[in-house]
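Heads up, one of the protein chains got dropped from this complex, but the rest are sitting where they should.
Right, chain A next:
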C-alpha cells in the first residue's frame, strides 16, 4: 500500500507505522494535521488550516482594498454557482458576531433569473428560484429575484453613469455630484422608513410579451459569443438598476481568479482590451455611483469547489447558455478550455494571467470622471475607445469598411441580381443594406459592443431603454454638430 505515496512523497513513506497509508502527507502550515487539499503547486493544507486560510483571504481582500465603508449597503450578485454562493457564505461568516474582525456593511442579495435567455422551461426556472429562495431566506438578508425579462421595463437612466436622474440634460460633473449627494441623503432617509419595502421586487413576475421579446432578442443574435456578451451586458444593467433603486452603492461579484483569467483573455479576443482594467480589476467604477467589487478574485475555482463541498456551502445547479456546449462553441468557452488545459500542465498559468490583470491601467480619462454620457459606450458604459488616432488598427478597419461600403453603394442598383439568386453572400449588398440602424447605433458603442451588435439580425429587438437612449444621444450629437459650426468660427 505504500506504493501509492512513493510516487508522490517518497520521504514520508518511511513512516510505516501508519496503518492506512493514504492521506499521510502533513499540512504545510500547522505541520500536524493530515493534508486534504493541494492548493498551489506543492502547498498541501489540512482541513482546519484550509478553512482558516479561506476565511482569512476574504477579509484580507476587503481589508487591503478599503473600499467598503461601515454601514454601506452592499448588493451581493449571486448566481447559485459555487463561487457566488461561497461569497455569500463568507459575508455571512464575516458579519457573524463571533468573528474577530467583523465586517460592518449591510448586505442584500440579487439573483438574475436568465432562464428566459437560456431556453429553460418555466418549471425549471421556478424550481431553481425556490431553491435559491430557501438559501437566501436562511441568511436573513433582504433579497431580490429578478427575471431577465425585466430589462424590457428598464428606464433609460440605467445607461447613464453616475446619476440616477431619469433625464439628465447634460449635467456638469459638479451638478452630478451635488445631485448624487442629495439623492444619497434622500435614500438614507427612505431606508429608515421602509426597510421592509425592499422586498417588493422579489416577487416580480414577467409578462408573456416580455418573455417573447427576450426570446426574439436572443434568437436575433447569431453566435454564442455575442449571446454571452449580450447576456452579460443586460444582467449588469438589471443589477445596476436594482442597486440604484434601493440605495446600494457597492455590488459584489463572485468572479474567481480562474474565472478572471479566462475573462481577461477572452475579453482581449472580443476587442475589449481598452476596458480590461475595469472588467477584471478588484473594483470597477464605470457606473459612477455604484461600484462593482470582486472580492473572490484571489480564490482559484478549485479552492472554491473544495471549500463548498467540504464545508457544505449550499449552491444551486442552474444551466446557462453554455452548459454542455462544445469547447469551441464560443470565444469564451474556447478560452476557458485553453486556460484549463494549460493550467493542468503548467500550474502557474492562472496566477500569471491573474497577476497581469492587477497591473493593468487604462491610459484614458479615468472612468467615472466624465459624466457626459456621450463619452461612454451605450451598452457597457466604458469610456469610448473609438476616438483613436489614424495610425490605429481600429481606424484601418474602419477605413476598409467604408471603402467596401462605397463599392456596395455603386452596385446597389444590382440588388435585383441578388434577389434572383446571383448570390452576394454575407457581407454583400443584401446583408449590409438590410438595416441602416446598425450604422447609427454603432457610433455610440465601443469597439467590442459594435461587434456584438453587428452580429444581430434586427437591432429593433433590443429592449426599449437602449433604443430610446440611443435616439436621444444621436439627436444630441446632431444638435451639437450643428452648433459646433458656429462655435468653431467664433473660436478663430
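Operating definition for what follows: contacts are C-beta pairs under 8 Å (C-beta built on N, C-alpha and C of every residue); 3 or more make two chains touch, one makes a residue touch a chain; residues count from 1.
As a working rule, contacts and distances are computed from a predicted model.
Per the UniProt record, the chain missing from the shown structure is "Ubiquitin-related modifier 1", taken from the list "Type II inositol 1,4,5-trisphosphate 5-phosphatase", "DNA primase", "Ubiquitin-related modifier 1" or "Ubiquinone biosynthesis O-methyltransferase, mitochondrial".
Residue in contact with the omitted chain (choice from A:149, A:255 or A:385): A:255. Touch with the chain that is not drawn comes from one residue among A:49, A:239 or A:470, which is A:239.
Where chain A meets the missing chain, the touching residues are 1, 3-5, 7-8, 22-23, 25, 35-38, 44, 47, 77-84, 112, 228, 231-232, 235-236, 239, 253-256, 258-259, 262-263, 301-302, 304-306, 308-310, 315, 317-325, 327, 329, 332-333, 336-337, 340-341, 343-344.
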